[in-house]
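For this view, one protein chain was removed and the others were kept in their places.
Then we have chain A:
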Amino acid sequence: MDGFPILTTMMLVPLVGAILCLFIGGAAARGVALAATLATFALGVLLWASYDIGGAQWQFTERAELFEGFSYALGIDGIALMLIMLSVFLMPICVLASWTSITKRVGEYMSAFLFMEVLMIGVFAAQDLFLFYIFFEAGLIPMYLIIGVWGGDNRIYASYKFFLYTLFGSVLMLIAMFWMVAEAGTSDIPTLMQYDFPVAAQFWLFLAFFASFAVKMPMWPVHTWLPDAHVQAPTAGSVILAGVLLKLGGYGFIRFSLPMFPDASGELAWLIFALSMVAVVYTSLVALVQQDMKKLIAYSSVAHMALVTAGLFAFNVQGLEGAMMIMLGHGLVSGALFLCVGVIYDRLHTREIDRYGGLSINMPYYALFFLLFTMASVGLPGTSNFIGEFLALAGIYQTSTWVAFVCTTGIILGAAYMLYLYRRVAFGVQKNEDAAAMPDITAREWAMMAPIAAAVLWMGVYPESFLAPMRADIAALDARIASAAPANDSQLADGAPRAEAANAIAHEGGEH
């Protein structure tokens, strides 16, 4: 692989596809988009296969100095690799999901998605602060268009809200970036990750970045754009939004906030914990009372992302790796759940939960997939989300039993709202004739669901494939931030041993 600019190639392929789509338009654009995304995915597989686990921290690096303080620098570590894989894996599925449901301006639609893919690969591969910023913010534009042009009835409000929220944070982040480059004298991200900013400055820098990442995450209370955006977005838009765009916030924390401002991160961990705890309970309860399937899943995403933030700020390996695994698992599972909604939305054109019921009867394979993804979302062991949730919570417990306790209640509430949803959709009698007449999933829908299902199980049974590439990077990050870790509240203390066994008859009544 030496010298071959694979990352640039991975961005060029969808870019060429995007331009092509703009010009040819119509049905042919679908084929072009599918070919381009599949080719990018194939390159992604090649990238993963040639990634040297245990090798250099930054691999496949490319660099071109453009002008002072700005360079076109790409390169990935294991964390970026995994997120890129997630993006390129979901992309062909998104194209398939839009195959029949998008009928107007097909060329422009596919083009927007392919641009989106370019930007997503770019944002994870960027090694220059400003290059990252450009990709990070430019990602808004195609998504804004996807929601605003191909969205539902209330799409203008949703896209405006989405844009306003996300832009608000970004301005502060850009200012902070200028200050940082002036202070450190470089915009090179790997260098900045090792740079020790003054502790006092870290505080403000952290908050500036936090404003942006918290919105992207989204964290409570800046989450209200997400349900609206999801509800209005077309199915594939929701998949990308939940699958990849929500991961930008977490990626930001792990790439910028934690390594660049470790002291401030430790100092402000309480804030993250507090917001995360509120989010888990609050948004889970809100999810419980939703009547709109997409809103329900959107709120569940907020609750899951709260586990990511809490895990990241647990300041230990389990917390960090757990957070990464939740991001990957949630990317697959929530994407798949939105696909599940899309499948029945395409048939009945409503997201109202009560319009369905008894789908296990007429759509048994659909019900099976939906069940698998529901269980994965609930964090059933053997599926992807369990690994992440378990590790993250185990990590959190080592920092704070309170936070772990509150966040773990999410497993109860999560089961409640997801199973309640599943029951209303798939169980019960077929009370609506039109819903009862819906045919089971088609070959195209099989092709969307089956790969995700396989990945979900793979990640749950043998997560080593995904943990191994990230291990060294997480360890390095953990070493970098360890000194700033907040004190834990467990504080194991020695004491005189009690009666050696509680029920040894000789030691009557071993109570203390």
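Everything below uses one rule, namely that a contact is a pair of C-beta atoms (placed from the backbone, for glycine too) under 8 Å apart; a residue touches a chain by one contact, two chains touch by 3 or more; residues count from 1.
Here, contacts and distances are computed from a predicted model.
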item: The complex's invisible chain, by UniProt name, from "nitrile hydratase", "NADH-ubiquinone oxidoreductase chain 5", "Branched-chain amino acid ABC transporter permease" or "Septum site-determining protein MinD"; value: "NADH-ubiquinone oxidoreductase chain 5"
item: Among A:Tyr282, A:Tyr345 or A:Phe373, the residue in touch with the chain that has been omitted; value: A:Tyr282
item: Candidate in contact with the missing chain, chosen from A:Ile412, A:Ala437 or A:Ala454; value: A:Ile412
item: Listed residues A:Leu164, A:Val199 or A:Ala437, member touching the removed chain; value: A:Leu164
item: Contact with the hidden chain (one of A:Gln318, A:Ser334 or A:Ser384); value: A:Gln318
item: Residue touching the undisplayed chain, where the options are A:Ser50, A:Asn154, A:Thr191 or A:Ser490; value: A:Ser490
item: Touch list for chain A against the chain that is not drawn; value: 161, 164-165, 221-222, 224-225, 227, 282, 285-290, 316-318, 321-322, 358, 360-361, 364, 375, 380-382, 386-387, 390-391, 393-394, 397-398, 401-402, 404-405, 408-409, 411-413, 415-416, 419-420, 423, 426-429, 461-464, 467, 471, 475, 478, 489-506, 508-512
